[in-house]
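Only one protein chain is missing; all other protein chains are in place.
Letters A, B and C mark the chains in the order given here, with residues in each chain numbered from 1 onward.
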Amino acid sequence: MKAISLERKEKKKKVTYDRWGLYFIIPFFVVYFLFTLIPQLLTIFYSFFEYYRKTVGVYIGPNFIGFQNYVNLFKPIDSSGTIDILKYFGNTTIMWIVGALPQFLIALILAVMFTSTRLNVKGQGFFKTVFYLPNVIMASAFSLLIFQVFGRVGPINQIIVMNGGNTVDFLRQKTSVRALIAMTNFVMWFGNTTIVLMAGIQGIDESLFESARIDGASSFKVFKDITMPLLKPIFIYCFITSMIGGLQMFDVPQILTAGQGTPDFTSKTIVMFINEVLRAKDYGKSGAISMILFIITGILSLIVYKITNKD
Amino acid sequence: MTNVSKSVVDNNKNRNAKIKLIIERIISYSFLIVLTVFCLSFFYVLVINSTKSNDELNSVFSLLPSKYFFENLIGALFHPTSQYVNIFSGFKNSLIVALLSSVLTCYFSSLTAYGVYAYNFKGKRIIAAFILAIMMIPSQLASVGFLKIAVDLRITDQLWVLIVPSIAAPATYFYMHQYLKATLPLELIEASRMDGSNEFMTFNRIVLPIMKPALAVQMIFSFVASWNNYYMPGLLIEDDNKTTLPIMLGLLRSDAIGKVDNGQIWMVILLSILPVVIVYLILSRSIIKGVTSGSVKG
Amino acid sequence: MADVVLKDIVKIYPYLEKKEKKSIFGRKKNEEPKKKTNLQITDKGVVAVQQFNLDIKDGEFIVLVGPSGCGKSTTLRMIAGLEDITEGELFIDGQLVNAVEPKDRDIAMVFQSYALYPHMTVFDNMAYPLKIMPQEITYAFEIECINEDLKELEHDKAVLEQKGVDSAKISKVDAKIKELESRKAECEQMIAKGEISYRAKMTKKMIKHKVLKTAEMLNITEYLQRKPKALSGGQRQRVAIGRAVVRNPKALLMDEPLSNLDAKLRNKMRAEIIKLRSKINTTFIYVTHDQIEAMTLGDRIVVMKDGFIQQIGAPQDVFDHPLNKFVSGFIGTPQMNYFDGKLVKTESGYKVVIGTYEVELSKEKAERLENKMVGDKDVIIGVRPDHMSISKTGIKGVVEVSELMGTSSHLHCKIDGRDVIAIIPSHGIREEYVGRSLHLGFTGNVVHVFDKETEMNLEF
Partner (left out) sequence: MKKGLLSAVALLATVVGAATMTSCAPKNVINIRAWNDEFKRFFEKYVSDEKIDSMTTNEAGDTVENPNAPKTYHVDGVPVKWSIVPSQDAQYQDKLDIALEKQEKASEGEKVDMFLAEADYILKYADSATTQNIREIGVTDMSKTYNYTVQAASDRNGVVKGVSFQCCPSALIYNKVIAEDVFGTSDPAVIQEKLSDWDKFNEAAAAVKAKGYFMTASVEDSYRVFSNNATTPWVDANGNVSIPEAINGWKAQSKLFIEKEYTVNDGVWGDEKNKNIVKDKETGYKGKAFCCFGPAWYYNFCMGGATKGDWRICKGPQAHFWGGTWLMAATGSNNTDAVAKIMNAFINDETVCENLIKNDGQFTNNQTVNARVAAEYTASNKGNEFLGGQNDTAIFLDLAKNIKFENATNYDQICNEKFQQFYREYLGGSVTESKAIENFYKDVKTKYSHLIVPVAEEAK
């Protein structure tokens, strides 16, 4: 009898390592839950509450108000009837597009150029290094740099004045501010996109290009009929991740306009809005804005997921 | 005769093709050079202006360097005219946060990726799918709740609050997982088990060294990301002894009081990007390779 | 060295993961898992190994052989401790080890892909197991190490003396020598007492000594400082073996170690493994799908199929007396020929009938059949190709292909729609067989008779 029970005990104990897998992922998940998930849930929770600081040490709320925060966000509060949050989304989108279009166009041209065996571009390492360089630079430093360069007494204005022009208020005009922000984002990201697209092109079977060329296709035809269709998934993936990143645009406009989104809030982005409201300690409102941003990003992510899972 | 004329035609064809190629090359290289000049012009202006005095900067713009570089350098380091600038403490804080964050990110992302890759525990698939799903959630969603908690617990103003969350880095996890899938045969782990190693030791002594290329790449990425991070530190850090460089630059932007020496502003910008630029220039090859293989960065 | 006993071992892979996947993503893509093998599937999952019973003797060379998916690797991995055992008991050296981790089983394994640590040199690869775990260190081995150290120290001393450096250094060396000698004496004493070994972490010197010794045995001394990337397949193979044997395991498990090599190297390495066996004293458990390796290496071979043991026995025995049709076909190349026929009991014994061709069975075989009281039956008749010959009577067939192999010719014939191979001595004369119609026959002592339904050898 004793022997049998002992045997059973032994049998229950097995050589298995799978629990180690769980141990190894514990730190990640503990930290994730404490520092990300719980805060996220809290954000969502507060978005249904009236909860803000009135003055130092005095808070209103938290009072449950359902969707009132969301409703308030979509209420126009000026005579022209603009809805702030939509305006900021619009600003963000416009600035992203103005930067992203040249970013993708130039990246595509560069990627094709670099991968062309016919052109056989020399010094690729150097060019790639230079083009990627802005990406590793602090966005805040880059923005401050742009601020200095385009300021009223900066080098650009000095050149303009030297040539007999009048000082241009780059940082106080809608078009120029937006253009500067878009340009900064473009400079920072086109190198990265180039390299990713290059990897995509290099991933295409070389023999396809060779056979197309032997069949007599011109460079443009090869690009149109072989490169582009096969690059499409990566291209779209890149584009949408860039869009998601663009929606979260913050550092550049924040520093360039000192957080004001000048002029007339036309360069204020959605994350700047969150930041402003959050600094005023309005947890309810900032929670609601965050949620809206999250939902939009979620929809875009879903599209990415669908696309990347196709192949 | 016919042979000769044919070869002449061939030669012509050949020459035309050659000329076409040369023209294409000229266009390509000009394009590249224009872009290069465009990219580098910002840095050139930065470097040039950091060599100028305040007066020079306020007068006429010139592309030539001046002689105040060291004056500006010493000024920016030791006698900053902006009261918000303390390069040393900014560097120290940024270095602490960026280094520890990147080490933690790399180590724990690898550990997590290894745990998911090498073991078959219950719910593994759910967990893998979960991490992929959370990868796309914008960090701002957490920021409201995070700030609330940090304020309530009185843990704002502490550098570790910026460091510890980096243990959970889904994007790095994803990269590491891909890398493991491509490079680590499970037999190697079994061999280590047979050789008498325990699981943790196997990870540290066999798996980590094998992941070195991926670690190096991710280390640089997470270092740069942390070094450049402006959003969360901006909300959490209020003690000026704990400000990181990006916040310091943000403050400098606010501090546009006329008394701040412009030469110093340029110098501060230069100094704050220099370490990353130097590291980048040294390791640019592997970084670019990393971008190529990862291509997941948003 | 140890005996390994497997008792009623069963391995079932639960169907966990697939189910989960379905429940999360209800995609259409997810068809029913394809049945690749004939493994039995129960409620609990796929049964990979069934009722495995095997006594492996101390120092024996056992080969597990079978087609892929037969459970041989799973069995080996269970012995290693890399897979848990669903049911049954595993004893190594008399101890139940079901729940013992591999590192504590004191066994080593050579993997199919060699599994060399790519970031370590050959030396480090081999030293790794010695570094991380306490090892059984024999006193004899320690004395060997000490002797070597002493030799070095004496040499150092001589050099120092010649140079005439200050005496402090020399006395330091002297002190060291003294220390070592006293330890040597201690060890000798222990040996005299009958103690053989103790368990401890090896010192760096010992590790170095041990690795060098093993490397020498395997002829890989010159590659010690290289990384695996810089080695050829054969060299890697040797390093993998070296890493396994460096710590004198009780049993050495080898999982298809030669399958990644080309044919020529494989032959060479096979011979090396035979040589290795004479040099190290341990139990070998070897897994392969290659019956030639099984035949040439094993003391005994275990033929497996679909998780079941088909036959255990000495190679020649299995070759001569296959227990069933599967074993007969799996062991021996070219494969055995099969004919549908009848077994008929005659007055003097038994005969087999294939169409019109009849062959009287040998006495020995007839006796065995008699003992089993086998009557007239539809059977499958198996004859190895080299036992076929051209004769006047026999089964009629047309030669489709003829391969001249030097001393013999392989004739591929079509008989009743079946492919049959016969090996005919050619005596160096090239004769044109293709297209000819031949009668192929065999004698009664080489026939294997299998039951048509159970496919079991009727003799046993």
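FYI, a residue touches a chain if its C-beta (ideal position, glycine included) is under 8 Å from a C-beta of that chain, and two chains touch if they have at least 3 such contacts.
Just so it is clear, the model here is predicted, and its values are computed rather than measured.
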Can you list the shown chains that the hidden chain touches?
A, B
For the chain that's not shown, point to the residue among B:Ile189, B:Leu215, B:Met232 or B:Met267 touching it.
B:Leu215
Counting contacts across the full complex, list the positions on chain A that touch the omitted chain.
52-58, 60, 76-81, 84, 151-153, 167, 169, 172-174, 258-260, 262-265, 276-277, 279-282, 285
Footprint of the hidden chain on chain B, which residues?
54-55, 58-59, 83-84, 95-96, 99-100, 103, 151, 154, 156-160, 209, 212-213, 215-216, 219, 238-241, 251, 254-259, 262
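Here, only the chains that are shown with their structure count from here on.
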By Cα centroids, which chain is closest to the centre of the whole protein?
B
Of all chains present, which has the mean Cα position farthest from that of chain C?
A
Between chain A and chain B, centroid-to-centroid distance (C-alpha), Å
15
Separation of mean Cα positions, chain C and chain B [Å, integer]:
52
Centroid from C-alpha atoms only, then distance chain A to chain C, rounded to Å. What do you get?
57
Touching at least 2 other chains, the residues of chain B are 120, 122, 124, 193
Spell out, as numbers or ranges, the residues of chain A touching 2 or more other chains.
none
Could you pull out which chain B residues touch chain A in their complex?
21, 24-25, 28-29, 31-32, 35-36, 38-40, 42-43, 45-46, 49, 57-61, 108-109, 111-112, 114-116, 118-122, 124, 127, 134, 136-149, 164-165, 167-168, 173, 193, 199-200, 203, 224, 227-228, 230-231, 234-235, 245-246, 249-250, 252-254, 262, 265-266, 269, 272-273, 276-277, 280-281, 284-285, 287-288, 291-293, 295-298
Listed in rising order, chain B residues that touch chain C in their complex are 120, 122-126, 129, 185, 187-188, 190-198, 201, 205-206, 209-210, 212
Note which residues of chain C are touching chain B in the complex, please.
16-17, 20-21, 24, 80-82, 101-103, 107-109, 111-113, 115-120, 128-129, 132-133, 243-244
